[in-house]
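One structure follows; several queries about it will come next.
Taken from a larger complex, these chains appear in their original positions, while the remainder are omitted.
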Amino acid sequence: MIRVHIWAEDQPLPFAKEQMRKIYPTGIEGAIADFLNKQPDMMITTAVMSDAKQGLSKRTLKQTDVLIFWSHKHWRELSDEAVDCVWQRVLEGMGLIVLHSAHASKIFARLMGTRTQSLRWREADERQRYWILAPGHPITYGLTGEYFEVPMDETYVEYFEIPQPQEQIFITSTQGGEIFRSGNCWTRGAGRIFYFQAGHETYPVYYQREVQLVITNAVRWAFIEKKVAEWPDWAREAEPIDATK
Amino acid sequence: MIRVHIWAEDQPLPFAKEQMRKIYPTGIEGAIADFLNKQPDMMITTAVMSDAKQGLSKRTLKQTDVLIFWSHKHWRELSDEAVDCVWQRVLEGMGLIVLHSAHASKIFARLMGTRTQSLRWREADERQRYWILAPGHPITYGLTGEYFEVPMDETYVEYFEIPQPQEQIFITSTQGGEIFRSGNCWTRGAGRIFYFQAGHETYPVYYQREVQLVITNAVRWAFIEKKVAEWPDWAREAEPIDATK
Amino acid sequence: MIRVHIWAEDQPLPFAKEQMRKIYPTGIEGAIADFLNKQPDMMITTAVMSDAKQGLSKRTLKQTDVLIFWSHKHWRELSDEAVDCVWQRVLEGMGLIVLHSAHASKIFARLMGTRTQSLRWREADERQRYWILAPGHPITYGLTGEYFEVPMDETYVEYFEIPQPQEQIFITSTQGGEIFRSGNCWTRGAGRIFYFQAGHETYPVYYQREVQLVITNAVRWAFIEKKVAEWPDWAREAEPIDATK
């Protein structure tokens, strides 16, 4: 069983609040939990920023195999302690799926080492066309055709300051004629990270079949069944071994 | 079920023949089949170069999800037709595991685009130490410690003319003080390729637990459960789509 | 001095011939030679397919540091001998710049190991917008803004079957709402390869300042000033060295 923890900031801006509550009555975390709960190999928990320990306690994270992370304007408020703990767990092998506006989050920036908040954006009810660049990759299982479309979502535009993805899964062409690297994989330490652009809070994106498929696939891809065991403590002195035997 | 086809050249050089037949009475393909047959999710077939259609007919390849490929001095004798067919199938999503001296094979060179036969070697009964550089990667599942050792095998030495691996899994330090990139992953088209150094025909390498673990893991990693469906024909004219919708 | 050899197929299809001759009276190779000849650090030669030895003799290639290569519908007619020789020279350190429809060429397919002719296309007088994804890369020196545009060119569309670029320099968004990986870097052996989409024969693309800048930069990037010297012969037996000293 893959233990999936779905975390969302859940602090919509005043003008977006009503719309978001209408679209996502149980929150973004609730909508994602709904479709993942149907997977026989997954056990789901959810949390939001207003929970105890901001929903990301050490204990919770120790029992998490894959963390799904959605944040927005309140990203600066996540405690450094929580960020540290997520960071450590990813390096130890916890999978991390970073959704949409969590591009700006402290945890994503820290794992990338760059100014990941650096991209351009607009909310203009525009179509996003996700081109599939990795037809055999587990994250694309079950998709059909050369691309799929999200009919309306926030538009993100390059230049997105990220290290070049180790595997480029999707690139989006926007209705406004731009591009965005919208599905990107990296490994850091023992952990696998997937950034996926889809899902502004005022559009029903997480109810779309293709988006659900991508997130479900990504959970399985990011799950490290068993990492190398008996790995030594870090940064200790090395005893010489016999080079000739 | 993963349909695994294990192919071996099975034409040992005169001076190695007796030793090889003693160590591998059912061939290298037989020894590998023995441990993979114990996996509940795999269906195994085997073939050798002296079989009809050299053991690599179109029909066989169409029914293969992952091909394990071991060749040696007779690599030039594999027909171009068979090589073409394997190549096409890999690009369509068949996994390929290239073992040991198959580094020189036509199919591996063709997928890499370089002179993959270019490395240095000696047969000197030397220990090979496989350092694990990707502790969370599926191919390393179940390994313990920082490295594992093959007590005796043929020694391979850099410079190995390959495109830089997309994921570097193992690097070997040899008893002679050299290094070799010994566990390397690439994607070509929809297919995943793993090169693994272990297994000269005159050493019982394929009976070693760690080697069996790596090959078993690699089969699962290279297996493309379902690639993007309804992919269009290649290289045809593109109809414009509406950029603004 | 960088010795640049510019090679073009120069066999336009009947219906394109007049237009091409009007736009490029001295051929595509002539237009490129004109702007590269102004560079103080470059020495330029040109050739076309109808030249002796198809313009790609061993002698010529031995004296070439960077080869610029433009081909189209007659790509199958380049002799295997010439392709072999270019391939060998790239692996030895000759830079290679592959332009536009040379995506389908034997030499590019051989270095990539994939069906590089696989992309979608149309000739519809459309604008191509080249987004810059590598702002500090030598190939982008002197460009300004987030993208540059080619007002009219042939449209290329993904899926383009290439190994994931080691450095992704440009991605194009087309007027038809698609994307294309249009500026891609790889290393094979000691050689550096740059694929650049711009330049169908019936549009005056090679007279555009940005396109000239990119090609000029790419020549300098692909030039290997001096590769590792005294490199040993390939694939010979290795003498053990003392591991402990």
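Each chain gets a letter, A, B and C, in the order it is written, and its residues are counted from 1.
Quick note on the criterion: contacts are C-beta pairs under 8 Å (C-beta built on N, C-alpha and C of every residue); 3 or more make two chains touch, one makes a residue touch a chain.
For clarity, every value in this text was computed on a predicted model and none was experimentally measured.
Asks: Beyond the 3 copies placed here, what is the full number of copies in the complex?
Replies: The complete complex, not just the displayed part, contains 4 copies.
Methods note: only the chains that are shown with their structure count from here on.
Asks: So chain A and chain C: same face meeting same face, with over half the numbers shared, or different?
Replies: Mostly same residues: over half of the interface numbers shared.
Asks: Looking at every pair of chains, which two share the most C-beta contact pairs?
Replies: Greatest count of contact pairs is found between chains B-C.
Asks: Please report how many Å separate the Cα centroid of chain A from that of chain B, as a whole number.
Replies: Distance between chain centres, rounded to whole Å: 32 Å.
Asks: Centre to centre, by mean C-alpha position, how many angstrom separate chain A and chain C?
Replies: 37
Asks: Would you mind listing the residues of chain A that make contact with two or more other chains?
Replies: 132, 134-135, 146, 167, 173, 175, 177, 243-244 - these are the residues of chain A that touch more than one other chain.
Asks: Under the touch definition given earlier, write down the residues of chain B that touch chain A in their complex.
Replies: It comes out as residues 93, 127, 132, 134-138, 140-146, 166-167, 173, 175, 177, 187, 189-192, 224-232, 243-245.
Asks: So in the complex, the part of chain A that touches chain C is made up of which residues?
Replies: That would be residues 129, 131-135, 146, 158-159, 164, 167-168, 171, 173-175, 177-179, 181, 243-244 of chain A.
Asks: Quick check: in the complex, which residue numbers of chain C touch chain B?
Replies: 91, 104, 110-115, 117-122, 124, 126, 155, 157, 159, 161, 163-164, 166, 174-178, 186-189, 231-232, 234-244
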